[in-house]
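With one protein chain removed, the remaining protein chains of the complex are shown where they sit.
By written order: A and B. Residues from 1 in each chain.
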Amino acid sequence: MADPRFFARNTPLRLGDIAEMTGALLAEGEGAFAIEDVAPLDRSDRQKISFLDNPKYIDSFAESKAGACFVKERYRDRAPKGMALLLTEDPYRAYARIAQHFYPFIPQVDGISPHAVVEPSATIGKDTTIGPGAFIGKHVEIGERVIIGPNAVLHEGVSVGHDSRIGAISSLSHCLIGERVIIHRGVHIGQDGFGFALHRDGHMKVPQLGRVIVGNDVEIGAGTCIDRGTGPDTTIGDGAKIDNLVQIGHNVQIGRGAIVVAQVGISGSTRIGDGAVLGGQVGIAGHLRIGPGAKIAAQAGVMADIPAGESYGGSPAVPVKDWHRQTVALARLIRRKKEQA
Amino acid sequence: MADPRFFARNTPLRLGDIAEMTGALLAEGEGAFAIEDVAPLDRSDRQKISFLDNPKYIDSFAESKAGACFVKERYRDRAPKGMALLLTEDPYRAYARIAQHFYPFIPQVDGISPHAVVEPSATIGKDTTIGPGAFIGKHVEIGERVIIGPNAVLHEGVSVGHDSRIGAISSLSHCLIGERVIIHRGVHIGQDGFGFALHRDGHMKVPQLGRVIVGNDVEIGAGTCIDRGTGPDTTIGDGAKIDNLVQIGHNVQIGRGAIVVAQVGISGSTRIGDGAVLGGQVGIAGHLRIGPGAKIAAQAGVMADIPAGESYGGSPAVPVKDWHRQTVALARLIRRKKEQA
Partner (left out) sequence: MADPRFFARNTPLRLGDIAEMTGALLAEGEGAFAIEDVAPLDRSDRQKISFLDNPKYIDSFAESKAGACFVKERYRDRAPKGMALLLTEDPYRAYARIAQHFYPFIPQVDGISPHAVVEPSATIGKDTTIGPGAFIGKHVEIGERVIIGPNAVLHEGVSVGHDSRIGAISSLSHCLIGERVIIHRGVHIGQDGFGFALHRDGHMKVPQLGRVIVGNDVEIGAGTCIDRGTGPDTTIGDGAKIDNLVQIGHNVQIGRGAIVVAQVGISGSTRIGDGAVLGGQVGIAGHLRIGPGAKIAAQAGVMADIPAGESYGGSPAVPVKDWHRQTVALARLIRRKKEQA
């Protein structure tokens, strides 16, 4: 089970309730059987429920001691004897739902720490917590049930919607943050971006007059930096999920529900469509359009627009099939050379 | 116009004054006409001035409602009827100058916050502001009109020149910072770099005995890390501009006016010449020399010296023409294969 120093576990659930909560079909096992916890396949036991999603782990599934498991119909016959089966087409999502039951996020309402510094003109909603060492600047507006971590800094004029959480040691300026947003630790949002009129006698700084607008239900990973717009705004669409150490330049628009994996860099004025997925360490040049639902493989270097729904990879990025062909062609080239040698 | 929560706008300017301030030629429009604000081409109106720099936006120019626009002579005939034209060979720089007029940086002098912790042996110049939660260590020397953001940490012995700004939640040690330097939020300068004598029985830490010397008019982006030298110093030349999340190893020397875009990594003891430009996510191996004025394309991986003024790209990096040829050759290779199939 999860380390009780860090996690408090909720009450058990009967299999029948689990099926109802997740829409899964209880195909093996009794509805009254009680499950006490979630666990991965290889660390599970009679009282715990696991899931099989990535077929890479099918052997773990076949050998698992889990009392119950979310699994797709097609893998049903690989189940060990005696394991209760909850059939669903989305085992990971069902597992997530039950894990949320056992380990719910319960915000601790501590109010405003006497060690925080809050400007008198700031507005703080009901049941909001502000950690020690946090600084809340002039005219900042914070909604209800918000949690601001220790030593976070919210500069003048920033607003944060209801139920959002700002991690410790993060800094916000020139931005409006939506509701139910999770900003992790060490995130910096709203600084002026890399805007210079280059000149051999000294680069001239171009005032950056836009903001960062973060929609609802967005999550932003640790160490990520989002620069404010130059005049237009930098925008992060509702439900977008951004990982750690990502760089987002000025005027970038991230679509609703887009996925941006760690260490991605997106240059100024590029637009990422709704539901697009950018793999780790992807780099995207400025002023491009990545279509809705496009998928970009890790480490790709994107130098041109990508149409909606297409998959690209490589640097410079090409359609993913061509990228694989390039890899094969290169392998063939050097094989031929080895044979000639 | 810019959100008044975050930006205060200055008084209007007449077109004649704008021409004089920027050296542009007022080719269309009346000198007495008043301009109230700056705006991008597609969000401008009669009272605002825009600019056309990137030819990609020439359609926006042709359709813009801007009252006036900085533009190169050669695009003059694409201007919409009634738009005042200010002809210049550097429209972006002229725009920057006027944007600085409308939205000047006016440092707010708040003095030393009662919530800052300042060691008695530190020296703080006149009109300097130190934010709440900042820590100023022993023997730190801070010049005049400096701004130290909330929760910033300046360790023992650091010095910061006049008119510099240190962002919130940044940390400095073992460094001397010049004048008019802008250090954004979450920047870490002066930690000891990655110096180990590797050994299977345990890697031995090598004391890092140098400093970081940051010249005048340097800008350093959010989340960037600059390690101190091993004995020699790590140095950042006057006027260099460094973007977010950049990694600069020990003993690196960055030349005057160099441009280092986001997420670049520069390994130990490499020297970057004056005015060199490194694109986003470039990686450079250690102990190399990148000549003055060299240009390195985004995501390039540099494993050898680059001569002055040359353009390189790819990983491993090659002259940019050869890199493009490689891309074409690869495309041809797989096309031939497709035709054979």
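The working rule: a residue touches a chain if its C-beta (ideal position, glycine included) is under 8 Å from a C-beta of that chain, and two chains touch if they have at least 3 such contacts.
Note that the structure is a prediction, hence the values are computed from the model and not measured.
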Task: Options A:P40, A:G125, A:G286 or A:P319, residue touching the unrepresented chain - done: A:P40
Task: Hidden partner chain, touching residue among A:R46, A:K65, A:H115 or A:H139 - done: A:H115
TODO: Among B:K56, B:R76, B:K126 or B:H203, choose the residue that contacts the chain missing from this document, as touch is defined above.
DONE: B:H203
Task: Residue ranges of chain A at the interface with the undisplayed chain - done: 2-3, 5-7, 38-40, 43, 54, 56, 90, 92-93, 95-97, 99-100, 102-103, 105, 113, 115, 131-133, 149-151, 167-169, 184-186, 217, 219, 221-223, 239, 241, 243-245, 257, 259, 261-263, 275, 280-281, 298-299, 315, 327, 330-331, 333-334, 337-338
TODO: Touching the hidden chain in the full complex, which residues of chain B are there? Just list them.
DONE: 117, 133, 135, 139, 151, 153, 155-157, 169-171, 173-174, 186, 188, 191, 194, 196-200, 202-207, 209-211, 223, 225, 227, 230-232, 245, 247, 249, 263, 265, 267, 281, 283, 285, 287, 301, 315-316, 318, 322, 325-326, 329-330, 333
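The rule we apply is simple: only the chains that are shown with their structure count from here on.
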Task: Rotation angle (°) superposing Cα atoms of chain A on chain B, nearest 5 - done: 120
